[in-house]
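Removed: one protein chain of the complex. Kept in place: all other protein chains.
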Amino acid sequence: MYDLARTLRDAPRSITGTGVRATLSSISDHLPLRVHEVPSGTPVLDWTVPPEWNVKEAWLAAPDGTRVADWSRNPLHLMGYSTPIRARVDLKDLAPHLYSLPDRPTLIPYRTSYYVRTWGFCLSDEVRRTLPDGEYEVCVDATLDDAGSLSYGEVFFPGSVDEQVLISTHVCHPVMANDNLSGIVVATALGGWICQQPRHWSYRILFVPGTIGSITWLARNRQASAGIRAGLVLTGLGDRAGFTYKRSRRGASWTDRVMEHVLSEAGEETRIVDFSPYGYDERQYCSPGFDLPIGRLTRSSHGEYAEYHTSGDDLDFITPYQLEGSLSVLRRVVEIFETDRRYVNTHPFGEPNLGRRGLYRQVGGAVDQRSVELGYLWMLSQSDGDHSLLDVARRSGLAYDALRSASLALVEAGLLTDVGSAAR
Amino acid sequence: MYDLARTLRDAPRSITGTGVRATLSSISDHLPLRVHEVPSGTPVLDWTVPPEWNVKEAWLAAPDGTRVADWSRNPLHLMGYSTPIRARVDLKDLAPHLYSLPDRPTLIPYRTSYYVRTWGFCLSDEVRRTLPDGEYEVCVDATLDDAGSLSYGEVFFPGSVDEQVLISTHVCHPVMANDNLSGIVVATALGGWICQQPRHWSYRILFVPGTIGSITWLARNRQASAGIRAGLVLTGLGDRAGFTYKRSRRGASWTDRVMEHVLSEAGEETRIVDFSPYGYDERQYCSPGFDLPIGRLTRSSHGEYAEYHTSGDDLDFITPYQLEGSLSVLRRVVEIFETDRRYVNTHPFGEPNLGRRGLYRQVGGAVDQRSVELGYLWMLSQSDGDHSLLDVARRSGLAYDALRSASLALVEAGLLTDVGSAAR
Partner (left out) sequence: MYDLARTLRDAPRSITGTGVRATLSSISDHLPLRVHEVPSGTPVLDWTVPPEWNVKEAWLAAPDGTRVADWSRNPLHLMGYSTPIRARVDLKDLAPHLYSLPDRPTLIPYRTSYYVRTWGFCLSDEVRRTLPDGEYEVCVDATLDDAGSLSYGEVFFPGSVDEQVLISTHVCHPVMANDNLSGIVVATALGGWICQQPRHWSYRILFVPGTIGSITWLARNRQASAGIRAGLVLTGLGDRAGFTYKRSRRGASWTDRVMEHVLSEAGEETRIVDFSPYGYDERQYCSPGFDLPIGRLTRSSHGEYAEYHTSGDDLDFITPYQLEGSLSVLRRVVEIFETDRRYVNTHPFGEPNLGRRGLYRQVGGAVDQRSVELGYLWMLSQSDGDHSLLDVARRSGLAYDALRSASLALVEAGLLTDVGSAAR
């Protein structure tokens, strides 16, 4: 994953353009990605697909000719969606077009202006404070093409049912590692793993530009969205903090319950936060008309670290170890999505005779309660077709996997009938 | 308010009689009060309006002629509803008719005997303990008139709907300041303010003798009572303690939720207590047949302070500052009663494009979440026609007023539709 992040770093991503396409193309080396191109001007829900933006070169030269900002050196130097300009501008007139962070003077900020036509340059405050008076040369050689398109990638792994789990990550942030290379590479690796698993659910993984990308997908897939039974928005999965799970708008959806369970056994510090309508693409998936059971998994959350949306969020800010830990949690999530099923006890009157079926100790009287027997008893007690493995795990305090083994043995013995997934 | 309290102090209030009438008359100088006279003997629910009680003079003279208790000096000296008597009584026979407070020896207690015919005098224990043996002269020149009536006052401010907010305060306690002059003057001032406001709800303010007055009003207004959507019993609003709100019997009525919100932002120590069927007129309004959404606001609660129901509850016990603070809270309560509305998001699929409507920042990427934008997002996310502004304030942690501004802007932009008050 870390290698892929290194490969993807330099594609100059934005919400449209060649950078996204290059990114999707690299992902295609690992996943059977279908890339969609949606023409600029297409109405999508309450929005319109913007013109495609591409940059040839962009720089800002001081009176002595030094390039104090240069897109080719670091795409962050140029505000996203800057309009073309070639001009000589006095420093004081330049001021409203310059962005820096006085509280973090060594970092270059990340700024965009997708829907208001303007241009701008981002610099470290260190550099900005030393800019001499005089006339600067401004060059933004960029195109905003109304005949262009918005690109997004989609992978679909069919399962034994049409209902789906949706995984979504954004692909529009240039350079930065935690936000958002980490999400891209973890989603890619997760897809590679899912691909090799037997599947109850179908899985759909989306690589979309933030906001406009998820809106575009939702606009084009209203019907498919109705089949989504669980899902996650992934991003910020590479930094050194523990996990933060943000609940879906529903607040007690199956996704939420599975995530809380998995994180409780993850062995890392974790934090569960309630839904709020600010953040990443969960804003769109959880908008009240769709109200999908989709939460968000990150480590640090947006805006919580000094490096957020700056040049400080570089490859050193994320680690292979954290990426691996994130993937590991997600594999476990998928495992529970697949196996959290509901059962019905076929012998509900009295305890069935487990000993006769070889499922119970032969000598009575001893104190120790073997957890495998407890698992049988709990599953028999709670399997009313409504409570799932996860519910029984929560109520009994027994391990999910122990209950899963118990339930499979009980199905084998004809004492439980599987009546479907926990998600209906 | 404090001046009005001073004016009202000396009217010798009881549950009937000239003292109540004089009190209502003074209130009429400030509010368009309608005074009702209900004849003695009228059946009201399970009760009967009692004979009207008026006192000409009443005193108790020691063997040496000193008047150790005198109604004209302080109405508390005479037990309320004392029957007429003119007699010479030996001290030991007098004892069952004397009331004092050994644990608070300087204070004269307040006692009544509305429904059992007897007479009595109330003295400070200091005085009582020094009474010499011998024969005392007892004079109660009072009338209990079966042809009299019970008086209560009612103000009605029509709003744009017939449904009402009810404010009720009792007007039967003689002399005492916190219980109950404070309630009378705050209700009067609140009425004066409501009168000048545009109103969604109609408002009804009742000035009634305790228990029998509210019972009488309920008996005569069964139909009107069905239109009550919120309400408060007011009393004890002048002492130096923080607020106590006692919930309605329903326990989670809109009144209860509004009061809890307002008190949480009041900047004074506050206490929320559950409903209990003992107290003031909320006993009647919340009786199970009516079960109105009416709570009670006080500062100290009945029986919690040494001066309660004694001569110690005088004008020094209450302060203009506390009265003003109480009025201020009640104005805020009315403001929320008026504005706590429910909305429906007209663009529930995905986020509507707020930037296009001038409702969102133009430059993206910065960390700070402007609270006005958060207000838009929360209102759009939660406006399902069911959750009101107050619900969104509670869930989001945003200020009520910020959400109110946000919702008005969103209605203006056509993104929300107002579907009615939080109270239905």
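Per-chain numbering from 1; labels A and B assigned in written order.
One rule holds for everything that comes next: a contact is a pair of C-beta atoms (placed from the backbone, for glycine too) under 8 Å apart; a residue touches a chain by one contact, two chains touch by 3 or more.
Note that the structure is a prediction, hence the values are computed from the model and not measured.
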{"item": "Residue among B:53, B:71 or B:110 that touches the chain left out of view", "value": "B:110"}
{"item": "Candidate in contact with the missing chain, chosen from A:35, A:224, A:241 or A:374", "value": "A:374"}
{"item": "Touch criterion as defined above, residue of B:53, B:136 or B:308 at the omitted chain", "value": "B:308"}
{"item": "Positions on chain A where the hidden chain makes contact", "value": "345, 347-353, 355-356, 362-367, 369, 373-374, 377-378, 380-384, 395-396"}
{"item": "Residues of chain B in contact with the chain not shown", "value": "45-47, 79-80, 99, 109-116, 118, 120, 211, 214-215, 218-219, 222, 249, 274, 276-278, 283-284, 286-290, 302-303, 308-309"}
